[in-house]
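Missing here: one protein chain of the complex. Every other protein chain is in place.
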Amino acid sequence: MLTAVEPFGRNYLNSAWEACRLVAESPPDNLELEVVQLPCAFGDSIAELRKEILRVKPELVVSTGQGGSRPDITVERVAINLNDAEGADNKGNQPIDEAIVPDGPAAYFSSLPVKACTKALLKAGIPASVSHTAGTFLCNHIAFGLAHLIATEFPDIRGGFVHIPFTPAQAADRDRRPSMASATAAEALRVVLATAMSTSTDHSVTSRSTRLSPKSWLSRRSQK
Amino acid sequence: MLTAVEPFGRNYLNSAWEACRLVAESPPDNLELEVVQLPCAFGDSIAELRKEILRVKPELVVSTGQGGSRPDITVERVAINLNDAEGADNKGNQPIDEAIVPDGPAAYFSSLPVKACTKALLKAGIPASVSHTAGTFLCNHIAFGLAHLIATEFPDIRGGFVHIPFTPAQAADRDRRPSMASATAAEALRVVLATAMSTSTDHSVTSRSTRLSPKSWLSRRSQK
Amino acid sequence: MLTAVEPFGRNYLNSAWEACRLVAESPPDNLELEVVQLPCAFGDSIAELRKEILRVKPELVVSTGQGGSRPDITVERVAINLNDAEGADNKGNQPIDEAIVPDGPAAYFSSLPVKACTKALLKAGIPASVSHTAGTFLCNHIAFGLAHLIATEFPDIRGGFVHIPFTPAQAADRDRRPSMASATAAEALRVVLATAMSTSTDHSVTSRSTRLSPKSWLSRRSQK
Partner (left out) sequence: MLTAVEPFGRNYLNSAWEACRLVAESPPDNLELEVVQLPCAFGDSIAELRKEILRVKPELVVSTGQGGSRPDITVERVAINLNDAEGADNKGNQPIDEAIVPDGPAAYFSSLPVKACTKALLKAGIPASVSHTAGTFLCNHIAFGLAHLIATEFPDIRGGFVHIPFTPAQAADRDRRPSMASATAAEALRVVLATAMSTSTDHSVTSRSTRLSPKSWLSRRSQK
């Protein structure tokens, strides 16, 4: 299962949802895939995610969100039990310094193989890195909510969160921000889904070692 | 006429050439276009450019180059009479603090309508900005060489230089650099070519005013 | 109590220790202050921190570390139970994907008033922000170790972690990195110590609201 959030704030689209739509149109081979849009609302988004998990009964959940100023796909490794919003969600709520789950743990680690995913992305020629913060707005909210659902209700599901850069058009409306074409971001999500499905134990390498060595760059000649 | 340079240094490709190749395969409508690869060599690149101009007799020359760490298409406004290379070119030459044309002027301004081009790019949803430095390596060398050829030998040609970000694969091999898909960069070059052909007087607006107003962002819904 | 780590890797100094040394020479008024240097070693640093806490019996512990590429003082809000080192510590150890405290919680939140501290820093004219990741090297290691000691052995102590940018000389040896003078960083630590001592309940404001309003900028005329 793949999720993204509806557009929020003054965005006319959500880059993560654009990528997910393309994956829905052309999913990875041999993968039964449901693509779900969540509301941009604290609380409601997790309730809706739970409903969809009950309906779809997925093996794997990859939630995605728009990571506006990031230059690359970031595979989130940790989600924290904190809502701290600079702006309001689409229902007008703006929680500040509140726990997502009162009495819940301070954080959860992703159950995705974050380094294997990052390595597979870089090998595929898609800029990517492991991230240790998903912020404190709706992306972290959903990442934490998903991990909490897994920990408390759905122990057989694996899941995690991936941030998608702005689309080129979104970057064009701002001041020299990096961006990624939705086609590239969609391909990234296909790589993450395939890697997560086929990898049970994560690679134990440094983040820097997930990159191709300069000696291997020549292998890209064929994929350019 | 559209030019780009062959790959240099430890790059297995040149992002600007990749974009130009795609434009050659699918040029803008109603435009007779020659796409030319220049050698990555101080001196030789300008000599080759001159030879191609004599052969093609173009109305317009847009030269392009790889602008590695830039997040957007940058339309260069000025080229300076200076070679100052951090590394060697493909023939092993590394000029330091040398004039490109001894006794030439300190700089030339582009004869492209740089703001009209930038505005057209942003309207098309492609991140872009006007730049006031093309560096001091081969990109500036060619930008200056082209402007000098126009000023001294080919007064009827208009021309300028455009920087193209890394491809995603190039960014994936480095540390969190921004990138742009070659398909997007190719579309950018088509927009620049069409705008330059149809615009005789540049727009006189601030750089910031080349961006869409937030009110107009909704118009993007249809183009997303 | 104030702590910093000895220089590590190819650094001839540690910017956090330089700031702490200046605070030791000229501590805030009405504050009994011990300044302690910790070894740059996984495990040993926390063991040493525990020994010093037992010796000093502090009310407050502010641990600090070098945050090389950051432009401002970052007050860390969370520390995660993970060692994942890109390079070796000063004893040659490089843990990858290991828990700091096996069977410990995934993370701890700081018990410093992070927003009150940030607001006080900005009011004092020192660039600062709240951070939600201390990385996965020795800084996060100590931040987590300190929080775990507080949670398990020293419930009456409050404590947290603060990142200090490179010194100007360290930035001068690298490629256009931001920096902060040690005198400014030392003043920042004095502000953090004083604010943490006098604030029992953190401010509940958005991060952006910790900044002075443009209308209040004029008040800076007197402090410039």
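We call the chains A, B and C, going by the order they appear; numbering starts again at 1 in every chain.
Keep in mind that, in the parts below, a contact is a pair of C-beta atoms (placed from the backbone, for glycine too) under 8 Å apart; a residue touches a chain by one contact, two chains touch by 3 or more.
Since this is a predicted model, take the numbers as computed values, not measurements.
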| item | value |
| --- | --- |
| In the full complex, displayed partners of the excluded chain | B, C |
| Hidden partner chain, touching residue among B:39, B:68 or B:135 | B:135 |
| Among C:57, C:91 or C:220, the residue in touch with the chain that has been omitted | C:220 |
| For subunit C, the residues touching the chain missing from this view | 10, 12-13, 18, 71-72, 121-122, 124-129, 167-169, 171-173, 176-181, 183-184, 211-212, 214, 217-218, 220-221, 223-224 |
| Interface with the unshown chain - residue positions in subunit B | 77-78, 80, 82, 84-86, 94, 96-97, 105-109, 115, 131-133, 135-136, 202, 204-208 |
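The definition used in the following text is that only the chains that are shown with their structure count from here on.
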| item | value |
| --- | --- |
| Centroid-based (C-alpha) most distant chain relative to subunit C | B |
| Chain centre separation (subunit A, subunit B; CA means) in Å | 34 |
| Subunit B and subunit C, separation of their C-alpha mean positions in angstrom | 45 |
| Residues within subunit C bordering two or more other chains | none |
